[in-house]
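Every protein chain except one is present and positioned as in the full complex.
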Amino acid sequence: MDLEPLVARARERMGQPAFDYIVGGAEDERTLRDNEDAWHRLRLRPRVLRDVGSVDASTTLLDRATPTPIMVAPTAMHRLAHVDGEQGSAAAAAQVGAVFVAATMATQSLESVARVAPGARRWFQLYVHRDRGMTRDLVDRAADTGFEALVVTVDAPVPGIRRRDRANGFELPEDLELANVRASLNSDSGGAMDEYSDAALEPGLTFDDLAWLAALRDLPLFVKGVLRADDAAACIEAGASGVIVSNHGGRQVDGAVSTVDALREIAPRLDAGAELYVDGGVRSGTAVAAALALGARGVLVGRPVIWGLAAGGRDGAAAVLTELHEELERAMTLLGAPTVADLSPDLVAT
Amino acid sequence: MDLEPLVARARERMGQPAFDYIVGGAEDERTLRDNEDAWHRLRLRPRVLRDVGSVDASTTLLDRATPTPIMVAPTAMHRLAHVDGEQGSAAAAAQVGAVFVAATMATQSLESVARVAPGARRWFQLYVHRDRGMTRDLVDRAADTGFEALVVTVDAPVPGIRRRDRANGFELPEDLELANVRASLNSDSGGAMDEYSDAALEPGLTFDDLAWLAALRDLPLFVKGVLRADDAAACIEAGASGVIVSNHGGRQVDGAVSTVDALREIAPRLDAGAELYVDGGVRSGTAVAAALALGARGVLVGRPVIWGLAAGGRDGAAAVLTELHEELERAMTLLGAPTVADLSPDLVAT
Amino acid sequence: MDLEPLVARARERMGQPAFDYIVGGAEDERTLRDNEDAWHRLRLRPRVLRDVGSVDASTTLLDRATPTPIMVAPTAMHRLAHVDGEQGSAAAAAQVGAVFVAATMATQSLESVARVAPGARRWFQLYVHRDRGMTRDLVDRAADTGFEALVVTVDAPVPGIRRRDRANGFELPEDLELANVRASLNSDSGGAMDEYSDAALEPGLTFDDLAWLAALRDLPLFVKGVLRADDAAACIEAGASGVIVSNHGGRQVDGAVSTVDALREIAPRLDAGAELYVDGGVRSGTAVAAALALGARGVLVGRPVIWGLAAGGRDGAAAVLTELHEELERAMTLLGAPTVADLSPDLVAT
Partner (left out) sequence: MDLEPLVARARERMGQPAFDYIVGGAEDERTLRDNEDAWHRLRLRPRVLRDVGSVDASTTLLDRATPTPIMVAPTAMHRLAHVDGEQGSAAAAAQVGAVFVAATMATQSLESVARVAPGARRWFQLYVHRDRGMTRDLVDRAADTGFEALVVTVDAPVPGIRRRDRANGFELPEDLELANVRASLNSDSGGAMDEYSDAALEPGLTFDDLAWLAALRDLPLFVKGVLRADDAAACIEAGASGVIVSNHGGRQVDGAVSTVDALREIAPRLDAGAELYVDGGVRSGTAVAAALALGARGVLVGRPVIWGLAAGGRDGAAAVLTELHEELERAMTLLGAPTVADLSPDLVAT
């Protein structure tokens, strides 16, 4: 979709530092750009003369039917974009039936998100903290409020180098709080995200910890941040239900492979029973269709939802999700794929 | 050929919305650009010391000799470009001996086109409508007025996403009508092309319908919009006389393979008895020569004819076709290929 | 070498139409640009720790020792650039020991060129005319005035499409004449090069004519304009002493392979006994070294000599040739190749 007008409005409303925090990537932002470019480099091979009189983009995620494979990616601090915050984006997701992945680093608590979209599908993105008790507490709260799966982020043992934020001296604005973890924020670390990350997050996480995490409340576990087939297999082996191919939106190692390229490596090598997801640079329904064709079951969208939220709050976020879903349906129609099962790898040129 | 001056004049005369409707493509217009770029990426391997004292670019289309393999592609609403409309472009085609493919979405009826170029070769591009009776009626009218083949467009079950037209709020101007189908246009759908398409065109078309279409009046059938070897084979299997490699001028799925790349996939795999055509991004006689070398029998040219029509009516369109044909002859001379039969794949680097 | 200052001066002195005639290529000038780019795309693999205390760039052309593999390519009408004309460039070539290839379309006669550089090595570029008597006459004059070989141009059965010249209405200026062929120029064809070409040159030349040409005066014959290994072999088979890989400086078929790519195809497949030359886009001694490494025996330089001539007459042309030769020696030193025999294919990355 044409995000430029939304991005322009978001920049204006958020102010440059908050906008930069969302829009930026690590170092020279090569992976950030490559994520988008990689979808654009794909060449599609539409089929013709299939009956596409009725197209159905619904799918099954975690063995449960869901109206769209488009999901809201976990991103930090939605109130940077709009006062509606995570409640707004969660409600937007619920409105279109998209799975909402709530972030540990949210500006509204997972309880408040659950309240605003009680019947909707919600997963919880978990940063494992050095304090395992606190980690367990987060998992308990997620399970108790109806989050149906954990998404463990594993590509951020330390923050990436974000030059924009350094230049801007970006900190969490005073009127916002990291609502899920505020108890653990020292007053003197203030809004400095990196300091919080360094102090609180666990860089020593290994495959051996996955079983512990999964067992805490018996929630299905997804590992987010996987870029290699061997790592994906090891995650499944260690008890994960699936992996999310991600490079953290180009915010960690600059030069990391695009998620398209990682998806193309991982998909044909992953156990059939494991669920595969992808995020990074998805800006159109055509890209969603391509991701599914390449083997993804669901596609997480981050920044576009934030631009929609910034531009129009809950309704703005919903409009973005709706337009992407309509684009997906149109792409399926034009590709000759009336159902997601018809989105097969031959639709993408090798 | 150097189209820039023509395009500039066309833009000026047509006004931006109509110009945008013609010039534009889907979404980010990547396939639109790639269509042209793909011809430019080809590297040619001219032969020397062949006798090119006399070069003959005539060929045989549908078992009938024709003076040029260049054809006028079916494009909608020629009166957007010039009051001469389809009658002008058809007369221009007749003047140079090029096959004219009349469009369902024309602003002048196929009967009036037949009248202006009675002895000339004309094919009819058919959109299959949900109303099969209306479809049959179109085929009858085409057969009755001397159109010698049907070109069924299969890559547009729904319209692509054309941002330019959305931004311009583009509609069929009030003084124009879709002359072939006006009976079926509701007054309230007005000039909104997309609404007409959605309401009237059949998205449920399959290979099984091809035999029905071919049998209606026993006209040879070409399937336009094919981008894959398997689909091309299936079309022939289902009774088509040939296929036209096309991505609808980059107006449907953005990211679809360029027609050059599709041609290179399809040509070596197609039955020898089937006729293969191509359109998309052809802007020079050298590109026409390359297309023939890669296995096309005829090459359809769309936008350049419209620019010529816009700039100079019938004569302008004829000038474009003439210049392209002369360029083709010169390219054949310089490639060491005195006849179209000499345009073999080795002339293009792998 | 850094030609920009020379080119700027040449443009100023020659005026735009004459400058455009020299600098331009066919159609979109893709091959023109690709010729230069292709040398730049090559990646070199310098050797170290070879004794390069003394480097010798001399070589053997046509079994005769010559101080440099750099040659002056045949280009038309040197007096467009400077009043010194072909006499100036021939004298410049003689000064540095470079073989001078005089053009049929010269503005000074081959006899006058012979007079100014009597002892120097000179070859004659021949356009075979429809009038075979006239062709024989040109060969006789060349042989009688000490030209030691014929270079038959075979890639110009008709002129390419040169938009610059069309836009400029470029003609031979009134004070210049095509001195070698003036007898055959009708007064009414005037300075129009294309008309002369069409009227006088033989587009029906074939491999069978090569033996006849070679036998006329028993001069060694080179075929210029070859871009394919099969054609190169056929030339040798038909009696040529060698071939010159050339696409006429990008002035004939736009889209033709770069001469680097053609050289890489032809060199490993050509008979060891045949001599291989290349022109097109060579702008530095490093490119000359690369050409020799890839299998060329000599390298013809066209436009740079004209820029030198335009900027400073004979001395300007000599300065260009001298600088290129010095660059070649430096490149050989830095590549670890003290003699031309040491310039082997492994110096260029595959």
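Observations on the structure shown:
Going by the order they are written in, the chains are A, B and C; count residues from 1 in each one.
Methods note: contacts are C-beta pairs under 8 Å (C-beta built on N, C-alpha and C of every residue); 3 or more make two chains touch, one makes a residue touch a chain.
Just so we're clear, the structure is a prediction, and the values are computed from it rather than from any experiment.
Though it is not drawn, the left-out chain touches A, C in the full complex.
Between the chain not shown and the residues A:Leu3, A:Leu176, A:Ala199 or A:Ala234, the one that touches is A:Ala234. For the options A:Gly160, A:Gly302 or A:Gly336, the residue in contact with the chain missing from this view is A:Gly160.
Within the complete assembly, C:Arg47 is the residue of C:Arg47, C:Arg163 or C:Arg217 that touches the hidden chain.
Across A:Ala93, A:Ala106, A:Val226 or A:Leu334, the residue that sits in touch with the chain not pictured is A:Val226. Seen from chain A, the chain kept out of the figure touches residues 27-28, 30, 34, 154-155, 157-158, 160-161, 163, 202-207, 209-210, 223, 225-228, 231, 234-235, 247, 252-258, 261-262.
One chain of the complex is left out; on chain C, the residues touching it are 2, 39-40, 42-53, 284, 286, 290, 327, 330-331, 333-335, 349.
Basically, only the chains that are shown with their structure count from here on.
Relative to the whole-protein C-alpha centroid, the nearest chain centroid is that of B. Of all residue numbers seen at the chain A-chain B contact, under half occur in both copies; the interface is built from largely non-matching residues.
Rotation relating chain A to chain C, from a C-alpha superposition: 180°, rounded in steps of 5. Chain centres here are C-alpha means, and the one lying farthest from chain C is A.
A separation of 43 Å divides the Cα centre of chain A from that of chain B.
In whole angstrom, the spacing between the mean C-alpha positions of chain A and chain C is 60.
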